[in-house]
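Chains shown are a subset, placed as in the full complex.
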Amino acid sequence: MKQLQPYRRRINYYETDQMQVVHHSNYARYLEEARLDMMEQAGLAYDKLEELGIIIPVLELHDYYSYALHFGDTVEIHAHITRLTPVRFHLKYEIKSMEGQLLHTAETSHGFVDTDFRPMNLKKKYPEIYENLQQYVEDEPL
Amino acid sequence: MKQLQPYRRRINYYETDQMQVVHHSNYARYLEEARLDMMEQAGLAYDKLEELGIIIPVLELHDYYSYALHFGDTVEIHAHITRLTPVRFHLKYEIKSMEGQLLHTAETSHGFVDTDFRPMNLKKKYPEIYENLQQYVEDEPL
């Protein structure tokens, strides 16, 4: 498996709520940033995929909030592909402080669809993209 | 000029920030809600306009924050068309508490463009829509 860099990200003021911590809805956005960054590192920039007519909607999202994030914090997000099939892929995420403390874990699963949201067999339709993704699947994630 | 109803709206928890008030970026969203509601009352639902290929991007936004909004508040937003030309329109907004206190004023201006973002002369291209909008222009706004 090829090695990818974690995604580094600072917490913005407007992402906090009156509980004085990051509002929980923002994590889905952080995960998306990390996922698209990971795919770009893998040579699969998402704007290029959309130009090819490959849309990758989220089918499931699972967030496990362990420690709150605060304005000004810098975090590293590790995104891993844990499973790839011709029509779906699954990712696992860890958000860590710069000192390495695990703050949040998450999982998402995604389908490959065309611009009309019809399921696409990525392996058949774009075998080279499928094979590229396959290099990044981790057998023993996390 | 035909009379339209103000748009009523409750403030959500996720719209607050750690200052314990609504984050200022959300007002542009409240104004959009009120503007699209006003246009729908005028028979110009925005999804119908987009289907016709009429896109109405924001060209300018001016926000004057007088009193903060808080989670749980209910407000009324009054949106008025203050000026209409064949290629642009301008709106003025007032956000008021249910007791009638003025909390925020704002202005936006918009262009009419096609789906390629090229300017459109709405008066020529869709005269009936233009005339419809014209009924709602207020000479003496607010």
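Think of it as A and B in the order they're written, each chain with its own count starting at 1.
The rule we apply is simple: contacts are C-beta pairs under 8 Å (C-beta built on N, C-alpha and C of every residue); 3 or more make two chains touch, one makes a residue touch a chain.
Keep in mind the model is a prediction, meaning the values are calculated, not measured.
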Fill in: Overall copies of the shared sequence [whole complex; 2 in view]
4
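Throughout what follows, only the chains that are shown with their structure count from here on.
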Fill in: Rotational angle, Cα trace of subunit A fitted to subunit B, multiple of 5°
180
Worksheet item: Measuring from the mean C-alpha position of subunit A to the mean C-alpha position of subunit B, what distance in angstrom results?
Response: 35
Worksheet item: What residues of subunit B sit close enough to touch subunit A in their complex?
Response: 13-14, 16-18, 20-21, 23, 25, 71
